[in-house]
Structure formats: C-alpha cells, structure tokens
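All protein chains but one are shown at their positions in the complex.
Naming follows writing order (A, B and C), and every chain is counted from residue 1.
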Amino acid sequence: MEQLLYGGAGVILFALGLWAFLVYEPLLRKLIALNIMGSGVFHLLIAIAERGELPPDPVPHALVLTGIVVAVSATALALAMGRRLEDDSGGR
Amino acid sequence: MDASLALAVSVPLIGGLLATALPKRAQGLGLLASVATVLVVGWVMAGVWQQGSLHAELGGWAAPLGIALAADGLSAALLGMAALVALGVGIYASGYFRSADADRHFWPLWLLLWAALNGLLLAADLFNIYVTLELLGLTAAALGALTGTVDAVRANLRYLLVGLLGSMTYLLGVALVYTSYGTLDLGLLSNALEPGPVAATALVLMTAGLALKAALFPLHFWLPPAHANAPAPVSAALSALVVKAAFYLILRLWLDVFAPVVTPSAAGLMGMLGALAVIWGSWRALRAERLKLLAAYSTVAQIGYLCLFLPLLQALPPGAERDDLFVALVLMALTHGLAKAGLFLAAGLVQRSAGHDRIDDLGGTAQHMPATTFTIALAGTALIGLPPSGSFVGKWILMTSALESGQWWWILVIAIGTLLAAAYVFRVLSRAFNLEPTPRSFVTQARTEVPALLLALTSVAVLGLAADPLWRLLGAGGGA
Amino acid sequence: MSAGLLLIFDLVLVVTLIGLAIAALVSPDVRRAVMLFIAFGLWLALVWARLRAPDVALAEAAIGAGLGGALMLAAARRAARQEAVDGQTDARGEEG
Partner (left out) sequence: MRRAASLIIGAIITALALWLLWVLQTALDMGAGPRLAEQAFAGLPTTGVSNPVTAVLLSYRGYDTLLELGVLLAALLGIWSLGVASPGFQPAGVVLSGMVRLVVPLLVLTGGYLLWVGGYAPGGAFQAGALLGAAGVVMRLAGDETAGLPGIRAQRWLIVAGVAVFVLVGLATLALGQGFLSYPQAWSKWLILAIETAATVAIGTTLAAAYVGGRPWSHAVVGGRD
C-alpha cells in the first residue's frame, strides 16, 4: 500500500512534468518540467527501495544520487545555452 | 577478465582530462589519445574475432551487484566503425577550426564523447547505459553549439532538452524493470524476463526514449537543424555515430534482451515508422536547399532503413537466413556511418571554400575541389546503395528476405527511397559540375580532404567488396 | 489506529508534494515558479527522509533544490530584469 502510494506519486509527478514540458515554451518552464519529471522517476525508485520491515535497498538510492547529479549538470548546461541566446538577441 | 574493454573507455577519457587541464596542448594530446583509442579498439576487435565475445566485471563484483562490460560481434563492429570515423574526424578537426579557442574547446568534449560512445557500445547494464547516454547527449549538444551562431545554439539547446526527455522516459522504464526483476544486468534480465504488461511497458518506455535520441520518425524533428548547424566535424560524428548509438540500444533491447516480449505487430509498427522515415526523410533531403541540411535529412531516412529490418528479423526463425539478414543490417549501419561522415566532412569543406552550402549555387565547386567532389560522389553512391557499396549488399539481402517472408510491401519502400536518394545525390553532383572543368590539383588541403575521402571510400569499396570478415565477426559473436 | 495515523501522515506528505509540483509548473510568474520548485525539492527531500533514504534526501536538498534552484533563480532574475528593461523601452517609445 505504502509502495503504491509513494510509487504512484512518482508516476503522477512524471506525467505532470511531461505535460508541462510539452505545453510550455519558455526554457525555464521546460527545465522545471524536466526536473519534476526526473524527480518523479527518482521518487519511484526510492519508493520501491522501501519495504516495511526490511532495511531499505541501497542500490536504487545510489542510482538516484547519480541521477540527481546528472540532472543538475544538464540543467546548468541548458541554462548557459539559454543565457547565450538571450545575450545574442539582447545585443542586436 | 579482459582489460581491453575498460581501456576502450578509459583511454579517451584520460585524453579528455589531459586536454582539459592543458588547453594549449589540447590538439596534440587529442590526436595522441585518438591514435591510442584506435589501437585499444583494435585490440577489442581482435579479442572478439578470436573468442566470439568478451566480458569484464568491473570493481571485482559480478553482476547483478556490480557492473559488467561486454562486447560481441555487433558492438565490436560498431566500435570499429566509430574508431575509424572518430580518427577521421579528429584529423579533419585538427585542420578545420580556425580559432585556437574553438580548437581548445573541441578536444576535451570530443574525447569525452568518444569515451561515452565506447562505454555505451560496451555497456551491459541498464542504468550504466543511462549514464553513458547522458554523457553522450551533453557532450554532443555542447559540441554542436560550438559554432556559436544563434541557430546552432538554439537547435542544440532543443536537442539537449529532447535528449533529456528521452533519458527520463528511458529511466522510467529502467525503474519499472528494477521493480519487477531486481536486476539491471542485460544478460540476467533477458533470462528472467517474462512477457506481460510490466515488461511490455518497460520496453515501450525505453524504446520511446531511445527513439527520440535516434531521431526515429516522427520524433526526428530536432535532428536536421541541430546537425546542419553544428561545425562540420561535429555534424559528421553526430550523424554517423551518436544517432546510431541510440539505434544500437534499440536493437540490443529488441533482438536480445526483450526478444520474448516483442510481438509481430510491435515489430511491424517499428517497420512502418521506418518506412515513413525513409520516404519522408528522402523527400525532404531532395527538397533541401543546403547541402548540410540534405545530409541531415538523409540521416533520418537511413535510420528508417535500419528499422525496416526489425519486422523481418522478428519474422524469421533463427538460422542462416536470419544471420544473413542481421549481417546486412550491420553492413547498412556501417556503410551509412562512414558515408555520412565523409559527406558531412566534405560539405564542411564546400561551405568553407564557397562561403555557403546552398546547393543551387554550388556551380563550379568541382573545379576548385576535385577530391571533395569525388568524396561527395562516393558517399552518394553508398547512400543510394549502388554497387559495390556495402549498402547495395545490405539492401539486396533486405529485399530478398522481404520477399521470402511474404512481407513484399517493404520492397516498395526501399525502391522509392532508393530513387529519391539517387535524385538528391545527382541534384548535388549536377550542380557541382556546372562550369567548364579546369581542375588544378586533385587534393588542395590534405589534412581535411583526405580523411573525408578515405571514409567515403571505405564505405564504398572496403565494406562492399570485403564484407566477408564482417560475416565472421558477427557470426562468431552469435549475431543476436 | 497508529497504522491509520501513519497512512494519513503519508497522504499529507504525498498530496502536498504533488500540490507543490503543480504550483511550480503552472505558476504564472517565472520567479515564483522557481521558488515553488525549490520548495518542491526540499519537500521531496523530507519525503525521502521519511522513506529512510537520508543520503539521497541530503543530496536532493543540497544539489537538486539548492544548487539547481540557485542556477534557475539566477536565470529567472535575469529574465525578469530583461522584461523590465523591455517594458521601459516600450513605454518610452510610446511616449515619444
């Protein structure tokens, strides 16, 4: 039950992020959407790692840690590209 | 334990680190690392040639707890193609970038991309594939934006975002797999997998994510602007290697790991998308105004051809015939990779010499750059699929299999695609030979023209005429 | 009884999390959207602490919400400033 509740929340976050990614145009909106999508997947992994009495599974935890760092790297690069576009169109 | 597999990733990685830390020597270090990587890849290929397949457990932990690297015939063939293209691109790049600044930014990112590519082709773990995909996507987008023009940055920003969307979708599939099967290792997973909604959904999610990255129709929209606006050596690598890496993963999942889950209708759907990609991509290539845009649309079509193989491979029972078809698929992929790399490199030279790459105004290019025009002609031969190129053999086997398995309608698609390809290639060549011929010397800039020419030549002559070793490499590797 | 209470506690955590996500995604003001995204990340860290994943919770709070948020906030501030500048020049143009 717990797993379904938390795992389901992960799926819902993924879907919400996907919707916003497809609907909104501005870069920052898309990045927030992508990050929330990613958080949804991460949340699903954390949810399935937790199993009541047993100690939680450390493998999904490590995967999520890796995923978080990758997501921030990609966000930083995308923002830098967006800033470059802003500067170019501003400097016309 | 085979050391060559880990080295195939570490050597370009170390090259990238050194090029980052010592920017003034980036070019020399980069070329050195390229040669070293080619040697290591040769070692891997020799190992696969002798032993059929290689396997290495990293960290001293066996799967499922640890991560393994594996090479079979398919990955070895693609590794080899990647090494050839990458070496050519590296030599070309060393004579291409005019500003020292661009050159210094190119090398570290390029070597990291190569490391990611090798890592992806050798990966045997679903999550490890995700990490290599991200490394590949980030470096590819950053390299594509290296020209710094607004168009290039915008197109590659979109490419980056689409790639991230694909990775997230892929990762959701991986999470589902781990929920049900508790393993990420490809080999263990393929043993444990049972057809059912979970496995099917995981495959759909992963395939959708990868199809975005492989620019499979109708998810190809990001590719033409991103590839057409990147610096020429980068376009070559993106079209020849990066897109194909994502397709390789689709192949790995559909033919290897998830084979029991794949139904004829699912494979048929992939074939349909491939058919649409062939026709749409070739048509847009014919209508393209710029040479690099033409090359980019032609990549969309070529990915389509590769997808046509899926329904046929699914329909054929294991045996010699299916093995032949599989070799034909790899042959098409290799030929296209080499030819497209040659074409993009040549297009970059045309653009630089003429100041533009508008096809209609290319008159007289042949007079100035005979070697480059010859490269375009050779690459065109391979893209059309004329003998003796590797794609001629590939298309021939594809059509025979289509007839024999009763799926004759794919032949129509191949015929239309081939005619359109012939049209767009001859459209370029007829423009290039517009004026009276006054050739000066065949090669004008050896450092950039020769790699392009050799890549295109390999795609036509070497792969077409000497395809037998490929049969052995893939056959011995169990050829999926 | 305590199981029921725990379920309510879990429900509150999850509903708030999804509420914050929706708020961050649809907020009309970009800067506020980023703020809400940071709040979402911190709340997510809290939920992960509840799911006995303290390592990941720490990382999400520090990297995902913290540095990711800081990067986005800088971009949002620039965007807002850009809009303000554009607005001023437009207004001046209309006056003149």
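Keep in mind that, in the parts below, contacts are C-beta pairs under 8 Å (C-beta built on N, C-alpha and C of every residue); 3 or more make two chains touch, one makes a residue touch a chain.
For clarity, every value in this text was computed on a predicted model and none was experimentally measured.
For the chain excluded from display, the touched partners among the shown chains of the whole complex are A, B, C. Note on the undisplayed chain: of the listed residues B:92, B:127, B:305 or B:326, the one touching it is B:127.
Within the entire complex, the positions of chain C that touch the omitted partner chain are 54-59, 62-63, 66-67, 70-71, 74. Touching residues on chain B toward the chain that is not drawn are 1, 3, 6-7, 10, 13-14, 16-17, 20-23, 56-61, 64-67, 105, 108-109, 112, 115-116, 119, 127-128, 131-132, 134-135, 138-139, 141-142, 145-146, 148, 153, 172, 176, 179-183, 196-198, 201.
Think of the hidden chain as still there; on chain A it touches residues 3-4, 7-8, 11-12, 14-15, 18-19, 22-23, 44, 48-49, 51, 54-59, 61-63, 65-66, 68-70, 72-74, 76-77, 79-81, 83-84, 87.
The rule is short, and it goes like this: only the chains that are shown with their structure count from here on.
Centre to centre, using the average C-alpha position, chain A and chain C are separated by 12 Å.
Averaging Cα coordinates per chain places chain B and chain C 39 Å apart.
Centres computed as Cα averages put chain A at a distance of 28 Å from chain B. Multi-chain contact residues of chain B (touching two or more other chains) are absent.
Looking at chain A, residues 17, 27, 31, 82 sit in touch with two or more other chains. Those residues of chain B lying in contact with chain A across their complex are 65, 127, 130-131, 134, 137-138, 141-142, 145, 148, 150, 153-154, 156-157, 160-161, 164-165, 168, 171-172, 175, 178-179.
Those residues of chain A whose C-beta lies close enough to touch chain C in the complex are 1-2, 5-6, 9, 12-13, 16-17, 19-20, 24, 26-29, 31-33, 35-36, 39, 42-43, 46-47, 49-50, 55-56, 61, 64-65, 68-69, 71-72, 75-76, 79, 82-83, 86, 90. Contact residues of chain C toward chain A in the complex are 7, 10-11, 14, 17-18, 21-22, 24-26, 30, 33-34, 37, 40-41, 44, 47-48, 51-53, 55-56, 59-60, 63-64, 67-68, 71-72, 74-76, 78-79, 82.
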